[in-house]
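Only one protein chain is missing; all other protein chains are in place.
Here is chain A:
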Amino acid sequence: MDISAWMDVALQKAEESLRAGEVPVGCLFIYNNEIIATGNNTVNETCNATRHAEINCIDQVLKFCKEKCLQYETVFRNLDVVVTVEPCIMCISALLQLQVHSIIYGCANDRFGGCVSVLEVPKFYDPKVLIQGNVKKEQAMKLLKDFYKGVNPNAPDSKVKRKKETLLTEK
């Protein structure tokens, strides 16, 4: 599959999250043309502000490697990250420290974006990792806007509100 097709899958995940009243961010970790991790933000659940989707995916990959007896260093270096929103400064640093193969994202993250928006983190790291933004950014942005507007009729009010606060402060 190509970038655009993977982003469609990520957007689908984001949409599912929106329907469930969660922050609509879709994140895929792809290894050997297969999704080996996909995650949500679990900040509220864990009382830990660092539990963004990307960090949760990293933990999933580590578990995957343990189960399959693979060296995680090698797996990360051959792994592509597809995420609907620009990773924050923390998450992009984590991904760059793991030297993933590439990072593809959709719309910009004006609050915490670590690729270009708030701080250009990649300039601190070597070797350089392939980073490409603005892939289907309109769709990703629309999901976020719908979330802010509270377009999801299924979600209980309190949950939507709480998640929105999470998005505002943590994502």
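By our rule, contacts are C-beta pairs under 8 Å (C-beta built on N, C-alpha and C of every residue); 3 or more make two chains touch, one makes a residue touch a chain; residues count from 1.
Simple rule for what comes next: contacts and distances are computed from a predicted model.
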Name under which UniProt lists the unshown chain, selected from "Aspartoacylase", "Translation factor GUF1 homolog, mitochondrial", "GTP-binding protein" or "tRNA-specific adenosine deaminase-like protein 3": "tRNA-specific adenosine deaminase-like protein 3"
Candidate in contact with the missing chain, chosen from A:Ala53, A:Cys88 or A:Ile131: A:Cys88
Touching residue (missing chain; options A:Ile3, A:Ala20, A:Leu62 or A:Val116): A:Leu62
Selected from A:Met1, A:Ala49 or A:Leu70 as touching the chain missing from the view: A:Ala49
Hidden partner interface residues of chain A, rising order: 42, 45-51, 55-56, 58-59, 62, 72, 88-90, 92-94, 97-98, 110-112, 114, 117-119, 121, 124-125, 168-170
